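Of the protein chains in this complex, one is absent; all others appear in place.
Chain naming follows the written order as A and B, and within any one chain the residues start at number 1.
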Amino acid sequence: MVKLTIDGKEVVAREGQTVLEAAQAAGIYIPALCYHHEVKPYTACRLCMVEVTKGKRTRFVTACDYVVADSMVVRTDTEKVKKCRKLVLELLMAQCPNLPQLQELAQIIGVEEVRFSKSNDDCILCGMCVRTCAEVVGLHAIGFEGRGFTRKVCTPFDEPSEPCILCGACSYICPVDVIPVEEVDGYRIMERWHKKSRLVACSKCGKYFMTEDEFRFLQEKTGLPEDRLRICMDCR
Amino acid sequence: MAEVATVENLEQNVREAMARYGNNPARMIEILQDLQDIYGYLSKDLLKEVSRQTEVPLARVYHIATFFKAFTLKPRGKYTIQVCTGTACHVKGSYRVLERLEDVLGVRAGDTTDDLMFTLETVNCVGACALGPVVIINGKYYGHVTPVQVESLIKEYRER
Partner (left out) sequence: MRRLESREDLERFREEALSRRPERFISLGMGTASRAHGAEAVYFVLKEEVAKRGLDIPIKATGDHGLCGYAPVMVIYPDGVLYHSVKAQDVPDILDAVEKGEIIERLLYTDPMTGVTYTYEEEIPFYKKQMRLVLGPMELVEPLSVEDYLCHGGFSALTKAFFDMKPEEIIQEVITSGLRGRGGAGFRTGWKWEDAAMRPSPVKYIICNGDEGDPGAYMDRCLLEGLPYGVLEGMIIGAYAIGAHEGFVYVRKEYPLATHNVQKAIETLRELGLLGENILGSGFDFDIQVVRGGGAFVCGESSALIASVEGRVGEPRSKHVHATESGLWGRPTVLNNVETLANVPYIVNRGGEWFAAIGTEESKGTKVFSLAGDIYNTGLVEVPMGITLKEVVYDIGGGIQNGKAFKAVQTGGPSGGCLPASQLDLPVEFDTLDAAGSMMGSGGMIVMDEDACMVDVARYFVKFLTEESCGKCVPCREGLRHMLEILDRITQGEGTMEDVDLLEELGYVVANASLCGLGKSAPNPVLSTVRYFREEYLEHVKDKKCRAGVCKALVHYKIIAENCTGCHICFKECPVDAITGEPKGVHVIDQEKCIKCGICKDVCKFDAVKVV
């Protein structure tokens, strides 16, 4: 067990836990857009930056990957934290002006106006989808292209990605909900990845429950017999 | 002159490039550099073949190919004109030389002329600061280039 203070409050955390996890467990709010416990910390959105004092030294660090230590003092409410947090969100709002999730966040951390010229993106480039696809699903169906502000998330060559099984994990994890999954006429469609796959119906209840691509993927991965795989989770 | 890609030579050239680096996919950047030297650019088929043979996911190969300045995914011109935009060259007016080249060639930096004669690009400091502004055409260095010289320089290459 590790004892630290966050904003003056004594907090007990597990060894190896990050400051963000410790804060969340203690009910202290730290905004974060590129963090999810299922994937490795990425430290890209910079919204979770806090001031951490260990001994004599104070550092300005990302809470999502900074590991707690005994008698560490964390401040999430200093002028520096607020100033950076606000401007970073303002920058994101200029990049993606129409995301309700960002507007909500703006209310919480107090961003009143956007003073920068606005682009028309909808993706905040947090890489959550890319990392989930790679780290959790293990498929690398999507990735980044380019660098700097022309960077984007896409499938290679912006063409239907071969490895993509339309599992929808990317859609589920997207913090700003811009990877829609549609199911129409027996197909699952993910417009963003230019991909469409026929749905498989449960051999018992007849409900669609996965795509053919997913079916093949699972078959290969688990080696389970086909008739068993054709039964949905509810009917198993 | 760049080799024209066929299914066979792609397969073979990728295999050879990989072998040169001990079949180590960690040497991806150099493997791609060598292949670009052969074909002049990195085509879709080529990147797919690299991904297939190295077993590095295509999405990652694609990011590498679009991230580094050394790579181009479009066919290049016969002559590559590089304008050094290092600080010393900038202070000496390389941006003016670049603008003139863009005017004369009718393309922006990073693009290739329709007749596939010239690819114009900027390069970050080639370390010949004393010569600024520096223009490099297919490896040949031209120092102290002024906007006035641009037209005749291009003409000289066009007529070769």
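A few points about this structure:
In this text, a residue touches a chain if its C-beta (ideal position, glycine included) is under 8 Å from a C-beta of that chain, and two chains touch if they have at least 3 such contacts.
Please read all numbers here as calculations on a predicted model, not as lab measurements.
Of the candidate positions B:38, B:73 or B:126, contact with the unshown chain belongs to B:126. Remark: the omitted chain is touched by one listed residue; of A:2, A:26, A:44 or A:137 this is A:44. Interface note: of A:12, A:25 or A:91, the residue touching the hidden chain in the full complex is A:91. Those residues of subunit B that touch the chain absent from the view are 24-30, 32-33, 56, 60, 63-64, 67-71, 85-88, 90-93, 96, 99-100, 103-104, 123-132, 134, 141, 143, 146-148, 151.
For subunit A, the residues touching the absent chain in the complete assembly are 41-47, 49, 60-62, 65-67, 80, 83-84, 87-88, 91-92, 94-95, 115-117, 124-125, 127, 144, 146-151.
Basically, only the chains that are shown with their structure count from here on.
Here the spacing of subunit A and subunit B, counted between their Cα centres, is 36 Å.
Those residues of subunit B whose C-beta lies close enough to touch subunit A in the complex are 44, 47, 57-63, 66-67.
By the touch criterion stated above, subunit A contacts subunit B in their complex at residues 130, 134, 139-147, 155-157, 161-163.
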